[in-house]
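Here the complex is missing one protein chain, while the rest keep their positions.
Our next item is chain A:
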Amino acid sequence: MLQIGNNEFSSRLLLGTGKYPDFDIQKEAVDVSATEILTFSVRRMNIFEASQPNFLEKLNVSKYTLLPNTAGAKTAKEAVRIAKLAKASGLCDMVKVEVIGCQKTLLPDPVETLKASEELLKEGFTVLPYTSDDVLLARRLEELGCHAIMPGASPIGSGQGIINPLNLSFIIEQTSVPVIVDAGIGTPSDAAIAMEMGAAGVLLNTAVSGAKDPVKMANAMRLAIEAGRLGFEAGRISKKRYATASSPGEGVSIS
């Protein structure tokens, strides 16, 4: 089970809801992924087109734990406001703190992320900060009391996979709360590797929504994350420099 704050989940896949070709494909991908946690953003409504459908109307929202992000925030203050707006819906108390410091790389601003997380913890939120793969920042966030740490594998939407496995392994090793690898995953094998390394979960969006067949990719990711987790729990063999025979050396029937 994945435990985040007071919530328990049997799925270790957290799925984003951005940029699907249409709501029907999105719904099917969400179903197939077996995710229990959906992320989304908070934005102004278009008051002149009130009839526009919203993705929440397509999904049975009560089946999911909603994880709003604070995307769009450039400062801690903005992030705190967005989190409070989301909470005022009465639909969620978890928040993904996302304070972007650079529009080109979409890397998080570490100082503002830390400040926003501290403030939101004081306000009683269940706080999951999206952070870089900085090991000491991850430690500081955990020390604040964050309920999970979410280091990026590589820049958001880049699909580059885990570009700093060493740092990620340090973060996983030192952290007692769940480490959820968030952003940059491109393929099922990326997700499986994160899980084999001991990540508690993976948060994906573009890898699924941008795939040629998002529904099939959602299924592939579900299987990869389950396989990676099983592999981690099973415990891999150590790497050796030379071969070790699997078949017995004795009793070979060759004279």
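Side notes on the structure shown:
Definition applied: contacts are C-beta pairs under 8 Å (C-beta built on N, C-alpha and C of every residue); 3 or more make two chains touch, one makes a residue touch a chain; residues count from 1.
Assume contacts and distances are computed from a predicted model.
Note on the omitted subunit: UniProt lists it as "Thiamine biosynthesis protein ThiS", one of the names in "Cytochrome c-type protein", "CoA transferase subunit B", "Thiamine biosynthesis protein ThiS" or "Succinate--CoA ligase [ADP-forming] subunit alpha". Within the full complex, the residue among A:V42, A:A76 or A:V97 touching the omitted chain is A:V42. In the full complex, chain A makes contact with the omitted chain through residues 16-20, 26, 39-45, 47, 50-51, 54-56, 66, 68-69, 71, 81, 84-86, 88-91, 156-157, 183, 203-206.
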